[in-house]
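Quick one: the structure is below, and I'll ask about it shortly.
Only a single protein chain was left out; the remaining protein chains are all shown in position.
Chains: A and B, in written order; residue numbering restarts at 1 for each.
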Amino acid sequence: MSNVPVDTALEVTAAAAPIAAGPGGTARRRFVFVRNGKSVTGLVILGVFAVLAVIGPWIAPYDPSKVGVGTLLAPPSARHLLGTDHIGRDVFSQLLVGTRGVMVVGVLAAVVATLLAIAVGVTAGFLGGAGDEVLSAVSNVFLVIPALPLIILVAAAVRSTSNLTIALVLAATGWAWGARLLRAQTLSLRRRDFVEAARASGERTWRVVWFETLPNLTAIIASSFISTMTFAVLSQTTLAFIGVANVNDWSWGTVLYWAQGNQALARGAWWWFVPAGLLIAILGMALSLVNFGIDEFVNPRLRLAGLKPREMRQRGIRPRIGFTATVRDLPRRPEATR
Amino acid sequence: MRFLVRRVVFYAVTAWAAVTINFFIPRMIPGDPVQALINRYQGQLDTDAIQSLYVLFGLDKKVSLWDQYWQYWGQLFRGDLGISFSYFPTPVTQVLRSSLPWTVGLVGVATVIAVVGGSLVGVYLGWRRGSKADAIVPITTFFSSVPYFWLGIIAIAAFAVTWKVLPTGGGYDGNLLPGWSWQYTGSVLQHALLPGLTIVLSSIAGWILGMRNMMVTVASEDYVTVAQAKGLSERRVMFGYAARNAILPQVSGFALSLGFVVSGTLVMEMVFSYPGIGFRLFQAIGGKDYPLMQGIFLVITLSVLVANILADVVYVLLDPRTRQEA
Partner (left out) sequence: MSTTDDLTRDALRPPRAPGAGRPVLEIRGLAVDYGYGTRRVHALRGVDLTLHEGEVLGLAGESGCGKSTLVYAATRLLAPPGLIAAGEVLYHPEVGEPVDILRLADDELRASRWQDTALVFQGAMNSLNPVYRVGRQLTDTIAAHRPRSTRAEREERARELLRMVGISPERIRSFPHQLSGGMRQRVMIAMALALEPRVLIMDEPTTALDVVMQRQILEQIMQLRDRLGFAVVFITHDVSLLIEIADRIAIMYAGEVVEDAAADDVYRRPRHPYSVGLLHSFPPLHGPRRELGGIPGSPPDMGHLPAGCPFADRCGFVVDACRTVHPTLVSTAVPGDDPSRQVACLRHDRAALAAAGAPEVEVPAALAVR
């Protein structure tokens, strides 16, 4: 596994390169919201998981479902990096193989939900009036209805609970938040001069939406994509854990399902349930980091522009609202310039 | 007033949508789940019960969908949610009645603690941004990123298995007789402690982060600067001007994210085998107990709606702009 992060780090840097390179490029302007430390860190971690999702099944040392590749419930060792489960299956392989399920469901659900959110949110924001009322009410209904019991109900009713089904159900229940955000942003955009101008000059509505509105929504769209992916990953894991999803499809939640069902806790088999949860946490944190970066881009007040908190703390300067910080040992005259 | 009327209409629509979803989903179930039940409990099912289950699952082919829908509503208003398969022959309503208080007690109290505590911490963090307290932010991010149930597993591993100070699960000591005795109450509290703390720990992060960001945003509003310029005390500016306004989106956010939070806490009950509706839901999945699943979905949705109405009332009390006449 040692060489994997390096590869992905490169890949992500390469992917991010057009952002950093070439002044004035459109990509640079369009994706500036991921150009800060937090977002980049998050994206790098996401990249690692994406690569693992692709190559995981190939680099897994054992077949994750093969019984008895090691002794039963063996703690981590050189042969089994994360030990074995109650019937001697390799936990490390299960997690590696399971990465794909988590990422596929997460990304697929997020893509579908984001498309739904754009369709509903932007339309509502643009239509205004009764159409807006109806679409907003629909998204609010979906927001208020608790998703998990609904998903359980649906998953129990449908015949197959494959990853695809789970992803679609998650998308169907998880689009509303993004739609709400996009509607609000579209509403405020619609009133701005350049959109008004485009409408007034008789441009077709779809052109106005596509060329004038959507490019200005990229940050919000990205943010809602990331939020939905977080929701989907957590929900998928939960569904797998409670046994609603197919327990023979490996994912991190499935590992926890088997661990929980087979007294991993009582037997003290920490290697069985701790790593899976940590993986979810790391993925979740990576997603949060990306969103923090986007939030700071969208809401400049969250930024401490040009102020490095740690450096300032060392010098005893604390930026505060209402009591402007002064440089310690404030000189009575400015040093240079004149 | 307009605000409240709109909200009431919205809740009516949401309740209707939930009931309608509940009506349609069982019709997607392949096969005839009721027939399987009848075969299993030969002769124990009376015809009324069978009829109500047929309405629930839409198996009565002679009746049109529209009439089925009305029958279903009629059944709902009589409080008839069918018979639980896994607790046969207990009616679903009775299963819900016995488990709902546990959930309301545990999830309700834990959520209130998390919201109040999280908001207070968020106020402090947002106000003192750039200070050492900012180090809490990555920690809270971690806790908001892990699934609730995993944190529950870790909590059990730590405090009930490795260090045996608290029970691993259940609502009370099984050797005790439920009643208003000190022993029983103590046992209930003891059993609620670990799941409760875990729920607080895992859900507080979201409230902290939300409140912190709102504080940071509101702190740069002009009226906060004016409050500072007026020479008001730090406490007054922080609570009366900044936090007092930052709490508003937090309240409406509370209403909207409650569904998500409740979902997470239901799973927590499963991990702790806590006798609330989350645990019943878990059992219902295992036993393919569709009527119970439906009933639970309905009850949870309606509870979330009630909580939303409460949040709206609070919002109206907090924000004079919603009280504007005309």
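Simple rule for what comes next: contacts are C-beta pairs under 8 Å (C-beta built on N, C-alpha and C of every residue); 3 or more make two chains touch, one makes a residue touch a chain.
As the structure is a prediction and not an experimental result, all values here were calculated from the model.
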| item | value |
| --- | --- |
| Residue of A:127, A:158, A:278 or A:325 touching the missing chain in the full complex | A:325 |
| Absent-chain contact - pick from B:26, B:130, B:167 or B:210 | B:130 |
| Absent-chain interface as seen on chain A, which is shown | 304-308, 311-312, 317, 319-327, 330-335, 337-338 |
| Footprint left on chain B by the chain that the document does not show | 130, 220-223, 225-234, 236, 240-241, 244-245, 248, 318-321, 324 |
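Rule of thumb we're sticking to: only the chains that are shown with their structure count from here on.
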| item | value |
| --- | --- |
| Whole-Å gap separating chain A and chain B, where each centre is the average of the chain's CA atoms | 24 |
| Partner chain A, residues of chain B touching it in the complex | 10, 13-14, 17-18, 21-22, 25-26, 28-30, 129-132, 134, 141-142, 144-147, 149-151, 153-154, 156-157, 161-162, 168, 213, 216-217, 219-220, 224-225, 227-229, 237, 255-256, 258-260, 262-264, 266-267, 270-271, 281-282, 285-286, 288, 290, 293-294, 296-297, 300-301, 304-305, 308 |
| Touching residues (chain side chain A, partner chain B) in the complex | 137, 140-141, 143-150, 152-154, 156-159, 177, 230-231, 234-235, 237-238, 241-244, 256, 259-260, 265-266, 268, 270, 273-274, 276-277, 280-285, 287-289, 292, 295, 299, 301-302, 304, 307, 309, 312-313, 318-323 |
